[in-house]
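Here the complex is missing a single protein chain, while all its other protein chains stay put.
Presenting chain A:
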Amino acid sequence: MSSFVIEAAGLTKSFGSAHALAGVDLQVRTGESLAIMGASGSGKTTLLHCLAGITRPDSGTVGFRSGIGLVPVTELGERERSRLRREAFGFVFQQGLLIPELTAVENVALALMLNGMPRATAEQHARGWLAALGLAGLEERRIGQLSGGQAQRVAIARAQVTGATVVFADEPTGALDSQTSADVMGALLHSTTGQGRTLVVVTHDPDVAARCSRVVVMRDGRIVGERQGARSVHPAAAARVEAQAAAAAAGSAGAAGTPEGPRA
């Protein structure tokens, strides 16, 4: 049995004349934490959206290995992809993007209610997740009454409460200060890979990437570098990868198209 939970091959995607993805192959391993790094416009968010079935690539395939076999994500219709995202995936966005008029517990429970769970049961599960993420006592607060870090923990609880196999996070710490960012990243890792689940995170923050088990670096719609076991790598190394990527993106000829960084 394959140890890959998501396999993508030959992904291309253009927006007008801009090539966001120019042929990407990527396997996401079950239980790993994968960081996708790269400068702005390198295509990392588009890649995340294709892997998660939000965006359909122009060409190429994405397969998701679920309990019942391989799901051809790129061949599913809009409605089926929506259902897949709802039931098998979890999402954490930079701004949280929680529903402001709902309370914390309602925001989390909503994910379960969308799958048909009765409200009382859903809220019970939601409370459990909020407590596990250190938010006990804040369940009835509305989102505006929470700090940025607390709101992001609510978003993590929402992404995890359905038992999502894979959690996709797009700059989950982008709007937080460094200490809160470290706490939130810890909570995110603990609730995903800590439970045998898979985390795919798009980030430009070397500190965030440094805590993941594998890092791929993107430039101009291609994966130009990859390294594994980054957790054992000094943060400075991760910073160097980012700096190189940025320099390459800025136009300096050199390491174009060649893998960078240490391989485990």
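Going forward, a residue touches a chain if its C-beta (ideal position, glycine included) is under 8 Å from a C-beta of that chain, and two chains touch if they have at least 3 such contacts; residues count from 1.
Throughout what follows, contacts and distances are computed from a predicted model.
Taking the options "Carbon-monoxide dehydrogenase large subunit", "4Fe-4S dicluster domain-containing protein", "Cytochrome c oxidase subunit 2A" or "FtsX-like permease family protein" in turn, only "FtsX-like permease family protein" matches the UniProt protein name of the chain that is not displayed.
Contact with the chain that does not appear here is found for just one residue of A:L110, A:L130, A:M185 or A:V200, A:L110. The omitted chain makes contact with just one of the residues A:T30, A:S82 or A:Q124: A:S82. If you put the hidden chain back, the residue from A:S3, A:S59, A:Q95 or A:Q145 that touches it is A:Q95. Contact between chain A and the unshown chain involves residues 49, 52, 54, 79, 82-87, 89, 91, 93, 95, 97, 99-102, 106, 110-111, 113-114, 118-119, 158.
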